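Up next is chain A:
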Amino acid sequence: MSDTPFVDIRHAAKSFGALEVLKDINLTVERGQIVAIIGPSGSGKSTLLRAINELDPLTSGEVWLEGVQINKKLPHRQYEKHVNQVRQDIGMVFQHFNLFPHLSVRDNITLAPKMLKGMSTADANKLAEEQLANVGLSDKIDVFPSRLSGGQKQRVAIARALAMKPKVMLFDEATSALDPELVEEVNLVMKKLAEQHMTMIIVTHEMDFAASVCDRVLFMDQGVVVEEGPPSVIFQNPKEERTKNFLRKHLSR
Partner candidate 1 sequence: MGLDFTVIPEYFDVLLLGMAWTVAITIGAGLLSFFGGIVFGVIALYGHWTIRLPFRLFAWLFMGTPLLLQLFLIYFGLIQIGIDLPAFVAGVIGLGLHFAVYNSELIQASILAVDKGQYEGARTLGLSSGQTLRRIVIPQAVQAVVPPMGNNMIALLKDSALVSVIGVAELTLASQQAISRTYRPFEFYIAAAACYYVINLCLEAVLRRLERRIAAQR
Partner candidate 2 sequence: MDIDLILRVYPFFIEAAVVTLQLSVLTCLLGLACGTLGASMRLSRLAPLRWIAAGYVSVFRGTPALIQIFLLYFGGPQIGIQLDAFAAGTIALGVNIGAYMTETIRGAIVSVDRGQTEASRTLGMSKGQTMRKVILPQAARMMIRPLGVNINALIKGTALVAPISVIELTYTAQRFIGSTYKPFEMFLIAGILYMIIIYAAGQGIKWLDRRAQIV
């Protein structure tokens, strides 16, 4: 157990035609670890995150979760089945929430557990209530997404992902689309998750949040991991020139 990492990305590379967006990236994440990926836009950080659950499949390289290879080469039909299975173990939260507008908050949360895990309606409803309580939105259970603020939408999106009892959570700039005054409520939910020892990989622009919550920080630029280490080192004492430049711009805000 201890010699196989929880999340293991090996020699990940991706290119669109001649454009290389990821170049030979290696990353391991231990169970319960919280990793932040920072870097300028176009650095490949979102692409890396989206490769973990096969939304943007890699051109080459391997992604493993708990000893199971996610991006296995399989015949189309088997591949689809396999990917749908492993995605149930990987929660993802998007910048633009991607809640289903035609479903109530309750149905947004219960859809996948009922459909994919065969959960009964009663159990799924109970699960939805628990998850909503967890993100502090119990009173919104029968509301449609259009009636929620951005921060509330994102909290529901987190509850929806958690309802699948994922092994790892991916956050793709979860607070970037929010008005500044709504960022904190989402950060609080994420901090709470951290305290519950959820394994998380977080792509973010918020250096303060990364510094206070994460165990490790990766700085990416132009498709490579330039530097990584504990937040104290990366933020206070970076070695690489590129990291320093980036942080100078982003910490002075």
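One rule holds in what follows: a contact is a pair of C-beta atoms (placed from the backbone, for glycine too) under 8 Å apart; a residue touches a chain by one contact, two chains touch by 3 or more; residues count from 1.
How were these candidates chosen? In short, all candidates are chains of the complex that A comes from, given by their letters.
Bear in mind the structure is a predicted one, so any value in this text is a computation, not a measurement.
Name the candidate, out of 1 or 2, that touches chain A somewhere in the complex.
Touching partner of chain A: 1.
Could you pull out which chain A residues touch candidate 1 in their complex?
53, 55, 80-81, 84-88, 90-92, 94, 96-102, 111-112, 115-116, 144, 146, 157, 160-161, 164
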